[in-house]
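Sharing a structure with you now.
Of the protein chains in this complex, all but one are displayed in their positions.
Note that the chains are named A, B, C, D and E in the order they appear, and that numbering of residues resets to 1 at the start of each chain.
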C-alpha cells in the first residue's frame, strides 16, 4: 500500500501541475478589476490567491429607502461580488417601503426572476407586441415571477408592511435602465425628450427638476 | 480519366448522401413558420424545398409615414425574411419625413447599426450609467452609428428632405419596445403608469388618448 | 388631432401585425411540453395563448423532508415553470431540517447562487484543481454563496432550526447529479462501482441497500 | 433503517418525477430526425426511448478510396450519430492512400483537430490575413494539428503507406465546403467561375469535366 | 419636494457609484487596441473616456477601385470602429465599377446581408451540400440578399453604372478569405496548390504571377 501511496502522490502531483495553468479559465474566473476587462467580463484573479470569501456575499442588511421611490436595491454583481464573474448569474436585494415602487425600467442584457421574502407586491412587464400587452400578478411570500430580458417592468408594494424581494439575473453583471433616469436625469434637451416621447415640454421640465436633469 | 470520373461521381454521390440530412442544420435553416419554433428560432424548411428567393428580400419601397411620428419602418426579419433564421443578423428600413422622429425605444435582444442613405438625422442613445449620459451625433449620407443592445435611443430628421436609413441588427428576429406604446397604448391603469413614472395622471391620460390606450 | 389618432391607430395596427409572427421567438418563449423540444429548450407556446400565470410560480410551501437527507427541494424549472423557457435562469427552494444535509452533488450545466432566508447552513464546493481545494463558508439569513458550474458541492444545516434556502441557476432547466444516487441507486455492478471508486465492495453493497440500488 | 429506506424510496420516486420531464432537455438530446429541426439542431428523441447504442458509433472500417483524391471520409455527426446532437462536438475518420490528398476545403462552422493514427501526412491552413500566410506541419502517428474555423486547409499523404487520421470538430453537425466541388461540380456558368477566380475559361471547363459540373 | 430632491440626488449618486464599475462590461465595451485582446474581442476602453465619436463612423467616401477586381471595400469593424466591439455586428461598404467583381470568398465567422444602394449586381453563394447547389439573384437598389456563414459567395456588377453595396455582418470583427489570395498570393508550392485543387501547374503559376504569389 505504501508503494501505492507513493506512486499515487507522484501521479496526483503531475495531475495538479497539468491542471493548474488552466484552473483560472475553467473552474472559475474570480474578477480582478485591477486588470483589463473585455466583452466576456473581468480578467481572472490569480487562482492561487482566490479564497472562499470571494464566493461569499451578504445581502442581509436593509438599504436606505429615503428617496423618492421609497425603494433601495443592493447588488451582488461581478463588479462587487467577484466570484460570479463569467458564471452568467447574479442576484440583488430590493427593499420597498409601504407605497413604494420600483419604477418602470428594463435590463438590457438579462432576464430576471423576482422572489418575495416579505410583504405583498404587484409586478408586471409590458410585451413589445400584441398591442403592448401587460402581464401582471400579485406576489406574496414565496411567490416568484419572471421578467423576460429587456422588457419594461415595474413593482409596487401594495401591502401594509415593507416588502423585501430578491432578484436573480441571467447575467453576472447586468445593468438596469430606469426610464425616468434615462429621460429626465441627464442633459437631454427638453425639446428632444418631448418630441421623442410626446410628453408636454412643461411636464418634461417638471420631471427634469424632480429627477435632477438639466436643459 | 474516364475511370476517374466514374468512380468520382460515385464518390460524390456518397458525399451528397452523407451531407444531405445535416444540410438543413448546417448550411442554413430557412424558417418554416408552419412548424413549431423554439428559443433558438423557427424550425427549418425542408432544405430540398429551399430556393434562391428565400435569401432575397426587397426594402426598395418607401413605407407609409402618415402617422403621428411621420416615420415608417419595414422589417426584413426571420418572421418575414425566412433566409436569415438562425443566422443572427437582420435589417430594416426607416423612412422619416422632415421633422419626423423615431421615438425613444429599445431593442431587448439586439444591438443596431444605423446607416443613412438619404438626408440628415440626429441620433443618440442613453447609457444606464454615469448619470444616464447621452451619446449623440448628427449623421449624413454614408455615416453610421451603433446603438448598444437594450439601451433607449432616438432618431430625428433634422434635415430639409425626407430621410432614409437602414438599420442592421445583431439578431435575426429582433423586436423593439417603443416607450410610448409600452406606457400609453395598452390598458395599464393611469395610476400605475403615473406612480411608476411620476408623469402626472393628467398627462398620462392625454397620452393614452393620443396613443390609443385605455384606463 | 383626430386625424392623427386615426392614422396612428392604423399605423400601430400595422406595427402589431409586423411584430406578431416573431413575438413568440423574441419577447419570450413559454414552454409547450406537448411540442417537440430541442437542444435549446422546449418549443414555444402559441403567444396568443400566453397568460400572466405562465410567468408566475409559487415556492411558498415547505416540501416533505421525511427522507434520509431530511431535505426537500422544489423546482421552478422550465419543465414545470413554463415562463422561463429559453431565458437562461431558474430557481429552486430547499428545506433542510436540523442536522439535515444536501448531499454532494453537481449541476452539469449550471452555476448556482444559494441564498439563505432562514437558519444557518455551512456550504462548500470542491475545485477540480489545486489539490482539490475546498471553498467553504457558513451562511446566515441574507447571505449568499456561489457554486461554479459542474463542481461537487454540499450544504449542511448546522443550526438549531430548520433552514430554508433559495438557489438560482444559470440555466432555465438545470439538472443535478447526486453522487450517492449515481453510484448506489441504480443497477451498476458492485464490482464496477468499487473498482471505479476504490470504495470497498462491502461498503458499496451497504450503500446500494440504503439507496435502493441493485447488483 | 428500514423506515429510512421506505421514506427514501418514496422521496427518490418524487425526485425521479421531478426530473423526468426536463431530462431530454438537460442531460442529453439524442437526435430524432423524424421531428422538425432548428438552428440549434435536431429535436430530441423521447428520453425514455434512448438506449446506450445511441451514444455509440463505429469508425473501425476503412472507407472506399477509389476516387480521384484517393481519400475517404466517414462521419460521426449528429445526422448519423444521434447521441452528439446539441453537444457541440463530433468526429470523422479519413483514409488517405499513398499520394492521396484531402483537397483544399473549409468548415464554415467548426474548428478541427486532426490526429494521425497511421502514416505520415503534411497538413496546413491558410490565414486570411498577413499576406494569406500558410501554417503547415508534417504529422506522424500520435501528432495533432488544429485548423481554426472556416479557413482553407489541406492534407497530403506524403508517406509510403496509407494514412489514417481522425478529425474532431467543435460542432456536432459540421459541414465542409470543398473548393473544387463549389467551383466545378455544379451548374455555375464557366464565365462566372472564371471572372470570379481569374482561372482561364479553358481550365474551368477542363475542371468542370473532371468534377462533373455543367455549363 | 425639496427634501425629495435632496435625498433623491443622494440616492442617484449611490446608484451611479453602484453601476460605475460594471459599466464598461455591461452597457458597451469600446475597443482599446492598446490593451490585450482575447477570444471574445478587444479589452474595453475606460468608460469614463468613451465619447460619442466612438460610436460613429463614416463610410461616405468611395474607395480606390484601381485594382484587378475594380472593387474596393471599406470596413467598419471593431479593429477600426471601436464602438462595436463585443456587440456582434459590423458593416462594410463595397464600390464595384462597371464589370467589376467581388471574387469568390467566404467569411469564416459571420453571415452577411448585402444591401444595394446604387446600381445592379448579381450575387450568389454555393451550398456545401446538394451537389454544391448555387443560390443566386440579381439585386437592384433597395434589394437585399443573405450569405450564410462560411460559404463561398460572389458579386458581379452587371449594370451600366458603378454599384455601391453595404454589407452587414453577424460579427463585430469578421474576416474574409478570398480564394484567389489564399491559393495564389502566398508562398505555397505550385505543386501543393495544383495537387490540392487539380488546377494545372501552368495555370497555378500564371495565377501566382497575377496575384503576387511565389514558388
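Couple of notes before you dig in:
As a convention for this text, contacts are C-beta pairs under 8 Å (C-beta built on N, C-alpha and C of every residue); 3 or more make two chains touch, one makes a residue touch a chain.
Quick caveat: nothing in here was measured; it's all calculated off a predicted structure.
Within the full complex, the chain left out of the display is in contact with A, C, D, E. Listed residues D:84, D:163, D:192 or D:207: the one in touch with the omitted chain is D:84. Contact with the chain that does not appear here is found for just one residue of E:42, E:55 or E:104, E:42.
Residues touching the missing chain, restricted to subunit D, are 12, 16, 19-20, 22-23, 26-28, 47-48, 50-61, 76, 81, 83-84, 87-91, 93, 111-113, 115, 117, 124-125, 127-131, 135-137, 139-149, 151, 166, 168-170 (touch as defined at the top). Mapped onto subunit E, the footprint of the missing chain covers residues 33, 36-42, 64, 66-68, 72-73, 75, 77-80, 108-109, 171, 173-175, 181, 185, 209-212.
Not every partner is drawn; the one left out touches subunit A at residues 1, 4-5, 7-12, 14-15, 18-19, 21-27, 29, 32, 35-44, 85-86.
One rule holds in what follows: only the chains that are shown with their structure count from here on.
Contacts with subunit A and subunit E are shared by B. A centroid comparison over C-alpha atoms places C as the chain most distant from subunit E. Taking the mean of C-alpha positions as each chain's centre, the chain lying farthest from the centre of subunit D is A. Rounded to a whole number, the gap between the C-alpha centres of subunit A and subunit B is 26 angstrom. If you average the CA atoms of subunit C and of subunit D, the two centres end up 34 Å from each other.
Each of the following residues of subunit B touches two or more other chains: 12, 19, 22-23, 26-27, 36-42, 68, 108-109, 124, 128-129, 131, 148-149, 151, 175, 181, 185, 210-211. Chain contact topology: the protein chains form a pattern that is neither a line, a ring, a star nor a complete graph. Screening every pair of chains for touch gives A-B, A-C, A-E, B-C, B-D, B-E, C-D, D-E.
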